[in-house]
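Missing here is one protein chain; the remaining ones are kept as they sit in the complex.
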Amino acid sequence: MGKLVLVTRLAARDLRHRPAQALLLLLAITTATAVLTLGLALHGVTSHPYQQTRAATNGPDAVAQVVVTHRAGQRPVPPAPVAKLMHAPGVSAASGPFLETTVYVHAHGVFAGAVVEGRDQAPSRVDRPKLTSGSWVRPGGVVVERTFAEALGVGPGDRITLGGRTFTVAGTAVTAASTPFPNMCETDCALGFSDAVLTSRNIGLIWATGPDLAAMHPAGPSTQAVYVVNLKLRDPARADAFAAAHSTTSDSDQVSTGSGPTVSGQGPPPVVVSVTGWPAYASAAAQLVVDEQQVLSPGAVLAALLAIASVAVLAGGRMAEQTRRTGLLKAVGATPRLVAAILLAEHVLLALLSAAAGLVIGWLAAPLITSPGAGLVGAPGAPSLTGSIVAEVVIVALLVALAATTVPAIRAAHTSTVRALSDAARPPRRRPRLIALSARLPVPLLLGLRLVARRPRRALLSVASVAITAAGVVAVLTFHATVTGVSITGQLGNPVLDRDEQMLTVLTVVLIALAGLNAVCSAWATVLDARTASALARALGATPRQVTAGIAAAQLIPALPGALLGIPLGLGLFAAADHGNKLTVPAAGWLALAVLGTLAVVALLASLPARIGARHPVAPVLQAETT
Amino acid sequence: MQQEVVLAMLAKEPSHGYQLRSRLQQALGPAGDAMNAGQIYVTLSRLEKGGLVSCEQTAGLPDRPDRKVYALTAAGQQRVSAWIADVSWPGPGLAEFHLKLITAAAGRLADPVAVVDAQRRELLRRLREAQRAAMAEPERSDAGLLLEGITLRLQADLRWLEACERNWTGRKDRE
Partner (left out) sequence: MSETEQTPVLRARGLRKEYGSQGSLVRAVDGVDLDVAAGETVAVMGPSGCGKSTLLHLVSGLDRPSSGEIWLAGLRIDQLPERALARLRRDTVGFVFQAFHLMDELTAVENVELPALLAGRPARAARRRASELLDQVGLADRARFRPAALSGGQRQRVAVARALVSEPKLVLADEPTGNLDSEATLEVLRLFESLHAAGQTLVIVTHDSRIAATADRLIGMRDGVFVDETRLADGTTGSLGALAGLEG
């Protein structure tokens, strides 16, 4: 017990002794854990929203769309199969039939298509769309499906033109009986549009009163009408079987006749019934969140990698001081195991703090990003922070800390005590070709190249971290190029895509921040490591500006291949996230800008600690070596 | 016993033989244990014959050596001054220089720190000469070996002189 107290006390004292480094470590790991928490929280959200919407709106177990053909100019009436379906065996409740029409939509200068469903002002038995703003349909007032409303940019009180008539938006709502915009036509859209101006991703759902519906000018064929019936089954588990049993196939013996006058000489008008079970809606809804998840997971992985890189640089940078402390501890009798325990304890302490901070941040930030599909009643407020999420985040934080510090800790613990006391830090390796090459370069490159050659492992870490950051930037650019290339007419926004892009951007900002941290840490470690070398260089005649430039060059030299590597890495990352769909490579100009931007930022961040170091008087540093 | 040392000891005040002996013993410590008790009287009588010290018999007492009081003559004074100022290095004997400093301080003949400095300067010059000569010799020559020995001894002596300077400066500060 006493040993545990001792270890904790020594570890805490060491952290307090160097607060800046401890803080940097904390920041690095916290960023990773925050992103991870977000990712995991979103993951939990995926499975629930459809169910919640269904519960909140008394959603149907099956939806039937009955297409009836009627004579042009005649008002359609619900055909016989509708009543048959509503009273079919296995059906416990039903609502409808609701007439649907396809119309053209004009709102705020945006042009789109909509399926308008006629509803009563009183709530229906099955499928009561839940209002997310405003009020339900009334004469002259329509309700727009929430995501569709977002895309159109309308809210309660705005004017909207449907089928040539202008209405007021009374409110917005969500429903489980349809798939939210822009994927509505994956499950619905039995009727088409008479011209092919619109693609299926530009069509959404709107509810209106019956008379309002009748007043709209239809966009679809004038001889067809769709009736929608929402069904609740006694056995919801058999919804798909029910749907298959009651949908019309191409076999003509399933065709039933509708009521109304027959077209002479052609027999009764055909009726097509297609029933969809609730599982189809659930999976279509889930797709939306999965898309978001696909952006977040690789992002979280990248963030975690960057965090590990930062921690490794910081931990490695502290190793020189650790070596001497280790020697002292061992000289007074501490076993190598105890020494390793102290070194690890510091980082475990930090990891636990970071995990807590990351969990809190992630939990607070989640509602800002999650609004799963917007078309569903997602987890209101914050996603639940289950025990498993907490456990996973803590474990990852600990792993990050351990991964980066195990090697230095073991090395420090097993260095011979004498060597450790004499503070013989790892002597730099000699690279004759680099030295000969650097002699022909201007002074800052000479210094920079030689500094890089001294610590190749740190240079590799720099390459990795810059590559990861550049990959993030390139992924965003690729997203832009691929996705915006797809949108038709460019008029209608796609909230899901917008949100994907938002998240990618947020992630990239986080990645850039982490990479910036990394660059500062790496530069600082270089400054510390090169303190004697730069003091000597100045004593031999290098100006402070040359030394600063040299240290900046030492960061830039590995950053260049890193930034270039980030391009294929980012493209690959996007491809992996997009399930190998075809992607558009961003314009060369943008890529060049990304590379140059990264390099510029690295240079700037590196020169800050370098400038501070280069201004210190030379004599004390060199004297310290001798005493 | 070096004649000049005895002379310098009398510079403080005229003394009996036994008084001189006790002061010597105090100054030399264990290094002076081997000294013969009678030596000092032999030196004193030689100095008297040479006219450098004068001898007074305390009246009324029998003619026994320890009743005599010795004092410096004018010639003796001159000899002491010359000895203090002399910077030739005696060789392995440290005692003489050591006593020079003590007697100079006791008899207010000269500032011991100044004496040390003068001797240091001389030794440094000698060191320079010996070093130059040593380096002019071809490597591994016999002469070179001897010269290296001289150099090393001079260096050692210089270290001791530095210690003397520190020591005597401290005494001055304390008074």
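For clarity, chains are labelled A and B in written order, and residue numbers in each chain start from 1.
We take it that a contact is a pair of C-beta atoms (placed from the backbone, for glycine too) under 8 Å apart; a residue touches a chain by one contact, two chains touch by 3 or more.
Bear in mind the structure is a predicted one, so any value in this text is a computation, not a measurement.
J.: Of the residues in chain A, which ones touch the absent chain?
T.: Counting only chain A, the missing chain is touched by 427-431, 435, 439-440, 442-443, 446, 453-454, 532-533, 536-546, 615, 617-619, 622-623, 625-626.
J.: For review purposes, identify every residue of chain B that touches the missing chain, sorted by number.
T.: The list for chain B reads 87-89, 91-92, 117, 121-122, 124-133, 135, 146-147, 149-155, 158-159, 166.
To be clear about the criterion, only the chains that are shown with their structure count from here on.
J.: Mind checking the centre-to-centre distance between chain A and chain B? Centres are C-alpha means, answer in whole Å.
T.: Here chain A and chain B have centroids separated by 95 Å.
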